[in-house]
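As structure tokens, the structure follows; a few thoughts come after it.
Now for chain A:
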Amino acid sequence: MRKNVIIKTISRLSVPFIQVFALYVIVHGALGAGGGFQGGVVFAASFILMIIAFGLTCVRQRFSYRWIVALSALGITIYATIGLLCLIPGGSYLGYGSIETALGVPHLHGYLIDAVEVGIGITVMATMTSIIYDMSDRGGESS
Partner candidate 1 sequence: MVNDLSLLPVVAIAAPLLASVLILLIGRYENIREGVTITAAVAMLGAVLAMLPSILSGSRITISLLPMVPGGDFALRVDAFGMVFALTAAVLWLLNSFYAIGYMRARREHAQTRFYFCFAVAIAAAVGIAFSENLLTLFIFYEILTIITYPLVVHIETPEAMKAGRKYLAYLLIGGIFLLAAVILTYVLTGTTTFVPGGFLAGSGSAIVLQVLFVLFMVGFVKAAWMPLHGWLPAAMIAPTPVSAFLHAVAVVTAGVFGIVRIAGWVFGMDLMASLGLGTLLALIASFTIITASLFALTEDNLKMRLAYSTVSQLSYILLGVSMLSVAGMTGAMVHIPIHAFLKITLFFVAGAVIVSAGKERISDMKGIGRKMPVTALMFAAAAIGICGLPPLSGIISKIYLAVGAVEGGLPVLLLILIASAVLNAAYFFPIIYTMMLERPDDEVSLVTVSEPPLMMLIPIILTVAASILIFFYPAMPFMDLIDIAIAEITGSVIP
Partner candidate 2 sequence: MIEPLYELFFARYNYWMAIILMLIGLYALIAKQNLVKKLIGLNIFQTAIFLFYISLGEVRGGTAPIYLPEGVDALYVNPLPHVLILTAIVVGVSVTAVGLSLIVRIHEEYGVIDEADLVQELRRR
């Protein structure tokens, strides 16, 4: 992949917008179409675009493997801890209603659902990128 100025500039322009759209999709999981998984995949797509445009080494410096492992663990921990937190006030696993009644904050279960969606989004984004990392760094540098 010769150093192609057109691709580089376009991708440098579009990546941030892709990521913002991804966040939009993640956050709108509760009410509209979207959710953690789809948002996470779109976010990972932005990284893939960067890999294609700028090469693996440059992307790897920004988002190293250590981060991927940490983020994928973090995402699921958010999901599971929120689920388990609901147990404390007596509700069942992922029973947000119990926390809401316990703390008395209105619409709390909506925010909790969004928090869970964000957790899932992080994990999916990290896992997808790690798949691409494994695939692409085999057999010569995809510059």
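Candidate entries met the following condition: all candidates are chains of the complex that A comes from, given by their letters.
Methods note: a contact is a pair of C-beta atoms (placed from the backbone, for glycine too) under 8 Å apart; a residue touches a chain by one contact, two chains touch by 3 or more; residues count from 1.
What you are looking at is a predicted structure, and each value in this text was computed from that prediction instead of being measured.
Chemist: Using the contact rule from the top, which of the candidates 1 or 2 touches chain A in this complex?
Modeler: My answer, from the options 1 or 2, is 2.
Chemist: Across the complex, what residues on chain A touch candidate 2?
Modeler: Listed in rising order, the residues are 31-33, 35, 37, 131, 134-135, 138.
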